[in-house]
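Take a look at the structure below.
A single protein chain has been removed from this complex, and every other one stays in its place.
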Amino acid sequence: MLAKLLKYEFKATARWFIPIYAALILFALISRVLLHNDPFVLKEASSFLQIAVFLSMFIYVFLFIGIMVVTLVVMIQRFYKSLLGDEGYLMFTLPVQTWKHLVNKLLIAILWNLLSAAIGMVSIMLLVPAQELKELGSLLMYIKEYLGTMGYFSIPLLFLASIVFSIVQMYTAIALGHLFRKHKLLASFGMYIGINTVSQIVFILIILFFQYYLTSLSGPVPSLHPSHINMLILVTGIILAVLTAVCFIVTNIILKRRLNLE
Amino acid sequence: MNTILECKNLTKSFGTTKALDGVNLTIERGRIVGLLGPNGSGKTTFIKICNGLLTPTSGEVRINGFNPGVETKKIVSYLPEKNYLNDWMKVSQIIRFFQDFYEDFSPEKAYDMLKRLNIDPNSRLKTLSKGTKEKVQLILVMSRDAELYLLDEPIGGVDPAARDYILDTIITNYNENAAVILSTHLIADIEKVLDDIVFLKEGQAVLNKTVDEIRDEYGKSVDALFREVFKC
Partner (left out) sequence: MPWELKADRPIYAQLIEQIELKICSGIYAPGSRLPSVRDLAREASVNPNTMQRALAKLEEDGLLYSTRTSGRFVTEDDNVIYQVKNKLAQEQIQDFLKKMKQLGFENKEILSMLKTMLEEVKR
């Protein structure tokens, strides 16, 4: 059942993303071609070329920001409207357990988040001349120096965990807002701020505790040893996972036992 | 078990308003039941609770022995009052959708009905008129071999010819194993097709008899009785 849900969810959302992804790549390429590998040539180029470059870059940036906006909006819409709006009548009468609906929306939201990020990076790499990309190489060396090869895994994983948590947070906020009879949207907003605040406090508290624990071990001002940083990353990851699980469970309970579709 | 739906002391409040107030109901298989009442009497609320789209404030509903959940959703076919299909799909795609999720769905039946009503399966739902979309929704619901059909105002927004077709479909689809509950305020059109009548007034079931019992006892049609009971 989950696979079927995923299939339809993907189809429903792809129609928004594929065109805009394609457009972004297109304008990255156009801009790159127009810039002819050397932006400084521009000053001597014809005014027609200047305008063309300006337009192309403008559209590119517009699309870039657009992708971020669309990713966020689609993510929220697929939960707020498609699950708790009229389409909810279709979804919640399917013989499917509630958690599968949640996982379905979550997985596809993660997919588009990652894809949007990836397409964004690809477009930048297309746009920017090769020398600039050497910066990326040095970034990777930096990671290795401070976190060891573990860093190559732990950083992306942390990145993924934080994306997942940020999505689930929104779902929980919307679900909590759904409990209100009036002003559901406003309530969701408020809930989101609440959850955000609470989770940030939880984070800070645990990190502080962790630091205290470290100082008590190796004396004041601990040196930035790779294993310490990795530990920090691990702890952060665990906190994210736990918070994500809590939010997921809360959302599931609300949708299962407190559903009230208008 | 001949009882397909059992409702005990069902109450649903929205804030201070009681949409349903202690409703007790038993529906047997093989019956076509009319849930009648003026707007706001709780008909839609009752049906939504049976579907698990609303949670009761107190009391319970059991369908085939289960509370509304995955087990009941497999055997309940629901036609909501509103338009609930996602616009971006074509008719053929929503049929595929139903086929994917409901084991008892028959695409052949659906396509046959679409043909009879002159609806092009390739058209996008977005482009269809409101009446046509309602017909599509009805076709999807009736193409399922369910044990309980819950139809919320199935003939409300449709033209008289389509109305006849809908009633005809309900009669044709009849099987002794399934029950049909339909809510409506257009009683005259539908009276002859009903077995039992449940009148809902202000959230309570005030009358529960068969159509012929009513006509015998009161010497008038259910429609006429309804107008009396609910006189403004």
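Order of writing sets the chain letters: A and B. Residues in each chain are counted from 1.
By our rule, contacts are C-beta pairs under 8 Å (C-beta built on N, C-alpha and C of every residue); 3 or more make two chains touch, one makes a residue touch a chain.
In this text, all values refer to a predicted model and were calculated from it rather than measured experimentally.
Chemist: Which of the chains on display does the removed chain touch in the whole complex?
Modeler: Contacts of the omitted chain with visible chains: B.
Chemist: Which residue, B:L5, B:A19, B:I32 or B:L125, contacts the hidden chain when the whole complex is considered?
Modeler: Touching the chain that is not displayed is residue B:I32.
Chemist: Write down which of B:T17, B:N39, B:N122 or B:T172 is the residue touching the left-out chain.
Modeler: Looking across B:T17, B:N39, B:N122 or B:T172, the contact with the absent chain belongs to B:T172.
Chemist: Kindly note down the residues of subunit B that lie in touch with the hidden chain.
Modeler: Residues 30-32, 164, 167-168, 171-172, 174, 188, 191-195, 211-212, 215-216, 219-221, 223-224 of subunit B touch the chain that is not shown.
Here is the rule we go by: only the chains that are shown with their structure count from here on.
Chemist: Could you grab the centroid distance between subunit A and subunit B? Build each centroid from C-alpha atoms only and quote it in angstrom.
Modeler: 42
Chemist: Okay, in this complex, where on subunit A does subunit B touch?
Modeler: 1, 4, 8, 12, 15, 82, 86-90, 92-97, 181, 257-261
Chemist: So in the complex, the part of subunit B that touches subunit A is made up of which residues?
Modeler: 14-15, 48, 51-55, 70-71, 73-74, 76, 78, 80, 82-86, 88, 97, 100-102
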